[in-house]
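Each remark here refers to the structure printed beneath this line.
The complex appears here without one of its protein chains, the remainder shown in place.
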Amino acid sequence: MTKKKAQKKTKAKKSKVTKKKKTTKKTSSVKKTVKGLDFVYDPAPESKAVVHIQNKYDHFIAGKFVAPNSGKYMKSINPATEEVLTKHAVGDEKDVDRAVKAARVAYEGVWSKMPAEERGRYLYRIARILQERSREFAVAETLDGGKPIKESRDVDIPLAAAHFFYYAGWADKLEYAFPGKSVRSIGVCGQIIPWNFPLLMAAWKLAPALAAGNCVVLKPAEQTSLTAMLLAEVLQEAELPDGVVNIVTGEGPTGAALVAHPDVNKIAFTGSTDIGKLIAKNVAHTTKKLTLELGGKSANIVYEDAAIDQAVEGVVNGIYFNQGHVCCAGSRLLLEESIAKDFLKKLQKRMKTIRVGDPLDKNTDLGAINHKEQWEKIKTLVDQGKEEGGDFYQAECKLPSKGYFFSPCYFAKQSGSSLISRLEIFGPVLSVSTFRTPDEAITKANDTPYGLAAGIWSEKGSKIHKTANGLKAGVIWANTYNKFDPTSPFGGFFESGYGREGGLHGLLPYLEVK
Amino acid sequence: MPSVSIKVPGGSRITIPHYPVDMVGAGERASSFTKRSIKKESKLDALYLAITMTDLTTLEGADTPGKVKQLCGKAISPVPAHYLQEIKRLAPDKKIRPIPSVAAICVYPEMVPIARKCLEGSGVELASVATAFPAGQLSLDLKLKDVARAIKFGATEIDMVIDRGAFLRGDYQKVFDEIVAVKDICEDRAHLKVILETGELKTLDNVRFASTMAMEAGADFIKTSTGKVTPAATMPVTLVMLQAIWDYYQQTGKKIGMKPAGGIRTAKQAVHYLVMVNEVLGADWLHPKMFRFGASSLLNDLLRQIFKQYTGQYYYQDIFSLD
Partner (left out) sequence: MKIEKTIKLFINGQFARSESGRTYPVNDNYARVCQASKKDFRNSVDAAKSGEKSWSSKSAYNRSQIIYRMAEMCEGKRDQFVSLFKTTLSASDKKANEMVDEGISSFVYYAGFCDKYSQTIGSVNPVSGPFHNFTTPESVGVVALIDSDEFNFGATVDRICSILVGGNSVIALLGPTLPAVLAPLSEVFATSDLPAGVVNLLTGHLEELAEVIASHREVRSISYQNESKKFYETVREKSVDNMKRIVPNHKELKSLENILSFVEYKTVWHPIGV
């Protein structure tokens, strides 16, 4: 008997049982009137004192902090307070050229000649220092990007350190990575990273590149360059040879200059599909290697036979983790029709306990939207979604008066053609639709130009495998979601980009394999 | 485990549904509550509430009337008067709330008459373990006599154990029938807490199913453990039971209470549990009528933390009576 039928039957018979027992149930009827403690958590902010933020930051080129050629600096805003946090140098073509030259010199002169074991040791050192300074990095990341301290502390920073630690060990073992093949480094890599996981994305990019023996020019996102600059301090502290890693801050044109630089051998980009395509077009006329980790509209499929309470958690974690600023966010919930109503009821109840607010507060679950433009984009898309129709639900949260905050929400009854179900919103906005059979679930999940990730919730093993096989996505989370590990390859099919980051497969983009 | 059809008194049948639980996911969710940081007034609220929810327990082979009497004294008045005076001296600006009595004393049936006398008029409930605690390996008629005696002696709450052997061999009907039979004896004279002994059921699937079955059979509370089996109460087990309570409430409108027992020794742990209750079931369950801690050493740490909250100082670890 299926669960659902069983449940109905229980309900039907229940009345008889309770009727019979009514006389003996005085004790429980008393309980209904009980009103317990209204448990309101007091603020529990993490101290800002652990991190010293300078008034402004220069580029990091050839081991030194150097002022930008233009003399221009851009403001970096704390999205939770709308206050200026610091200023970063604006890089132009000359700055980029300087950085690429430094990387080339380091590559030819030092890094490619160094014994692999020694290269690995530098990475181990970087990992250790990151671990030791983790509190400071966590607070900086939260101040800069608005993500809850809970996440920067427990996810971003430890994972960043873990990535350096993992790839450090590969440096002198590359011949075992691809047996029977000879491998060599590529040269100078230009790496452009996004604002959603600033330090973590820097680690994802730098660690395999350096382990493979390449030198790097890194361009952090203009909204979130702070931890990259703190990382530069770590690189100095680790005594990484000058020029092996260079960091040039700036906006789009800075990145474009890096992509266009003729002496860059490889471009690695994580960010929006639109920019990814632009980069791919630019690189099309060159011999540069390219890896792209782009957007997604990943489906989270919940079957009737799932562990429902854990599935609710998985859905919440899938879309509301990091304010939904996650390329692999489970932004399309596909519910088996038979459980849809009950599931949404549970989801609503769960959403009410999500705490939106001060990112530095240790009890905050959902922090500030990363920057103003994104905040406005989310609001606009949600307004458009409301106009299009569908059941809109938004948890009632008391939002701070200042800062870019947005309560978690979902649109139910979405058809496959609705705006909310198609566009990558990159915010705490979930699209919900239903399916009737596994085939329909797989078809609906694959009905997108993307192919980054997907979730499956079922307690039936063979169904999970069947579904996982059918899904066109690079990462499948079955009975879990948004899990990351340095040993686990990450990356997408189709318009979600190409190449993998993490694991053995993450070495491939940074090596010539012959 | 499939859903199970059970015969209920009167001859009709009900189906007890089985909801699967993913162990890893439940564990992650449970540990998320331990990351909540409860400070200041909200912490004080939680500490006071935890005292009023404590079932102060002694279940030893070495229990004596003397031991039980001392425990009752502590249950009614957990700290001597001079303790509060010291707090007032050290924190003159603060409003000091009086330290409440605990929820109940929990003893073996043979100790109930002694406890009854000590607790007279105190408002502290008197719980007794029965049904051949802790193993539950006795014939039903003797188990029922055990229960009847405890109630006759003056127990207001009965903590019964389920027959885990029957459960694990699939004789769910027997487990169900025993709870129903005990409930019939309790009637409105005593609250029934049903101990699942989750440390012996092992899987969260079993815990979830046993919870639902106990509630269907008439439990007023469901309780994790006897304290005699390791592991006793854990956060994931308690979470799963709370979720079972929620689903049962959604389906029937009945609110069932929860009692984790054993293994909760520190105020910090107790606060984590309260956070979990708050976020899974809500304020209605943050009340001694709906939630209890089965513990013996927890109380002292709660008192110590209250002292700290008022004065900023950590009190002697051994200063509180060890009863």
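Every chain is named by a letter (A and B) in the order it is written, and numbering of its residues begins at 1.
One rule holds in what follows: contacts are C-beta pairs under 8 Å (C-beta built on N, C-alpha and C of every residue); 3 or more make two chains touch, one makes a residue touch a chain.
Quick caveat: nothing in here was measured; it's all calculated off a predicted structure.
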Hidden-chain contact residue, picked from the options A:Phe137, A:Phe197 or A:Tyr498: A:Tyr498
Among A:Val100, A:Ala311 or A:Ile464, the residue in touch with the chain that has been omitted: A:Ile464
Residue of A:Ala280, A:Ile354 or A:Leu423 touching the missing chain in the full complex: A:Ala280
Subunit B residues touching the omitted chain (full complex): 22-25, 27, 202-205
Residues in subunit A touching the chain absent from view: 162, 181, 273, 276-277, 280-281, 284-285, 292, 294, 449, 451, 464, 468, 473-480, 483, 485, 487-491, 493-498, 500, 503-505, 513
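One rule holds for everything that comes next: only the chains that are shown with their structure count from here on.
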Residue numbers on subunit B that touch subunit A, as the complex places them: 2-3, 8-10, 12-22, 24-26, 28-29, 35-43, 45-46, 49, 183-184, 187-188, 191, 216, 218, 220, 240, 243, 250-252, 254-257, 274-275, 278-279, 283-287, 289-291
List of subunit A residues in touch with subunit B within their complex: 1, 3, 6-7, 9-11, 13-14, 16-18, 20-21, 24-28, 30-32, 34-44, 150, 154, 305-310, 313-314, 345, 353, 362-363, 459, 479-480
